[in-house]
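Left out: one protein chain. Kept in place: all the others.
So, chain A:
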Amino acid sequence: MARTADSPVLEVEDLTKYYESGGGLVDTLLGRSQEVKALDGVDLELYPGETLGIVGESGCGKTTLARSLLQLIEPTAGTVRYEGEDLTAASDDRLRALRKDIQYIFQDPFASLNPRLTVGDIVGEPLDIHDIAEGEARAERVSDLLETVGLNQRHAHRYPHEFSGGQRQRIGIARALAVDPEVIVCDEPVSALDVSVQAQILNLLADLQSEFGLSYIVIAHDLSVVEHIADRVGVLYLGEFAEIGPTEDVFQPPYHPYAEALLSAIPEPDPGWEGDRIFLSGDVPSPLNPPSGCRFHTRCPKVIQPEGTDMAQSEWRSLMDLTQRLRSADSLKAVTAVQEGVENEDLGQLSRSALDTRVRAEFGLPDPIGDREAEEVFGTALDHLHDGAFEAARTVMSDAFESPCERTDPALFDVGDDHRIACLLYDDAYPDTPTRTG
């Protein structure tokens, strides 16, 4: 569906949600509690009749985003405007009334239906809550809704457990439709379903959209689902948008390096296909203490080299990995390759050259490193490590190898019509970026 010139139906600005972590009363008093930065300043707009897909891996804040949009969890900061009205500032009564316009479809159709109520009561509940229909009219509306989502109206007297997953999800959709909403937030609407049923539900959602003029926000971790259903896509990483734009633009270069890695991971049914999958090094960093600068710099294969440095990108990435590892580690075990069959060896007894080999093996560094300066710095750091001076090694490495990505938090840069990417590669301040066109 083409983007219209209308004003957005839903406008989110700087939406932020921090969870308190591990804090009892005592911890709070002592100031020991930590914050999990689940969502950190997200902006988005949803236009009438469009579908906005949001993708990201587990724990990146997708569900938090969906739920704070509807004020089901209270955001820490930011505003959510529905047709100009700020939901975060609305009174409880006003919010209750506004829930007629914004509805939610849950991920797990087995958990989101009350097992004690019949399907008729589940679908009819919004009608009762908002005094939409009673008696005969209510029964009629319920059977209408069931027909709309492809269920038999005779099913109204059955209980949820008598239905299959796909049918339950249809019940959930009918419940959301009951109040005649304008916007539906779908939190992974098909990820709990069989693949064969996923298509049915996605098509049902598309049919309903054209029939009732709905706007969707679809959360998913499955890129093929998003590609199928969304008009625009936002890629979330650690609570921030990495890239947002029209679906076809996001699925084509230019890419955010993270989006590129995600896209390369889409399975291909062709056994004769050998695409170059991009493997990301390291784990997803903890949202308790997200990385400085660009949040992806700890894993980014295209992490930018500082001015004046010009080495092979893979060597640069390996040196960055070593630097990061040194920062969080305090034993040689963390920076040396594991030797098979050897347990509990005393790494402090290794000779300087043996240590050299092991560290290079762990990080895939060639011997010598192509860049002479880098090789020198590496040698100095290794000397410190061999002497057991961790702090000194850390300082040497950090001083020599610091990417601009660590210092600067990239804004979303415009790279095309309505297509924005949060990566310094697309900042004009770094003009000599190697992979501008992917």
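Convention: a residue touches a chain if its C-beta (ideal position, glycine included) is under 8 Å from a C-beta of that chain, and two chains touch if they have at least 3 such contacts; residues count from 1.
FYI, contacts and distances are computed from a predicted model.
Taken from the listed names "3-ketoacyl-CoA thiolase", "Formylmethanofuran dehydrogenase subunit B", "PrsW family intramembrane metalloprotease" or "Oligopeptide transport system permease OppC", the protein name that UniProt assigns to the chain not shown is "Oligopeptide transport system permease OppC".
Touch with the chain omitted from the figure is made, among A:199, A:265, A:311 or A:361, by A:199. Listed residues A:13, A:35, A:83 or A:125: the one in touch with the omitted chain is A:125.
Residues of chain A that touch the chain left out of the display are 67, 70, 72, 95-97, 99-100, 103-104, 106-108, 111-118, 125-126, 129-130, 157-164, 167, 172, 175, 179, 195-197, 199-200, 202-203, 206, 228, 266, 268-270, 272-276.
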